[in-house]
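A single protein chain has been removed from this complex, and every other one stays in its place.
Right, chain A next:
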Amino acid sequence: MSADAVPLSGRSAQAQGLGGSDEPSSPRGLRAGFGPRRPAASGEPGTRKRLSPWWGALLPLVLLGAWQLATSTGNYPASQLPSPAAVVRAAGDLWERGLLQQHIAISAQRVFVGFALGAAAGLAVGSLVGLSRWADALLGSTIGALRAVPSLAWVPLLLLWIGLGEPPKLTLVAIGAFFPVFTTTASALRHVDAGLVEAGRAYGLRGIALLTQVQLPAAVPAVIAGLRLALAQSWLFLVAAELLASSIGLGYLLTESVNNGRTDRIFLAIITLAVLGKLSDAVVGLFERWALRRWA
């Protein structure tokens, strides 16, 4: 763990998911919900030349420099703003004692298990609501209301019902992952190009065959955009779970450090969350690019 790469920008982009903005917000995700919009000429539609991803490292480096500068002037006490070196030292200390690895491992495990559970449920319920008018009418507004509940509001109830240990934390992460996947899946399936569906019907596709050969593939790009949002939201809900009731994990590291006045470890926890969130998002981003080439 080193503190010299601080991709703060990555985390801030994800933080937009906090307010429950789990609509497919990327224009690619939206467009993908509809059928082929054929450009008159051949070639890839709407591809803008992308700059090198290394430009994304510029701002973190500038921030790191500013941070170093601010601490070396001595204007801020270390209890408010520890130096980058102090944060690196704190990381090294925890790492040597095997604690940092443990915090990271347990938090990552909670995110991935919770995400998998929530995303699977979101896919299932989203497909149902997207394809069946009955399910939509019966479930749509209830799920919409549940979605409006802020993540922290669930915590007391989960503790009360499920108790301590892993289950309530996994449940909270799963809740966080569920809604983005549910919303994007339902809306993508609802908006599959009617012309494509009719073409499928005209060639004898029905029921499951129509679903697997036309409707689901057409929804794939939007669903993957939803999975990406869900993963970001899983990290947010994870910290909510760990802040309140845990004895291990990055959220716990955060609260414990607040209680002990270890500002260096607060920085460490925040930076670690940023890096992990950005890394997991990048992995899903690669998968998304592959899927868009394959399915869109």
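Note that in this section a residue touches a chain if its C-beta (ideal position, glycine included) is under 8 Å from a C-beta of that chain, and two chains touch if they have at least 3 such contacts; residues count from 1.
The rule we apply is simple: contacts and distances are computed from a predicted model.
As stated in its UniProt record, the chain not included in the shown complex is "Sulfonate transport system ATP-binding protein", which appears among "Sulfonate transport system ATP-binding protein", "Cation:proton antiporter", "Imidazole glycerol phosphate synthase subunit HisH" or "NADH-quinone oxidoreductase subunit K". Within the whole complex, the absent chain has one touching residue among A:R97, A:R133 or A:R294, and that is A:R294.
The missing chain, though absent from the display, is touched by one residue of A:V214, A:V239, A:I270 or A:V284; that residue is A:V214.
Although one chain is not displayed, chain A still touches it through residues 35-36, 38-45, 195-196, 198-204, 206, 213-214, 217-218, 220, 294-296.
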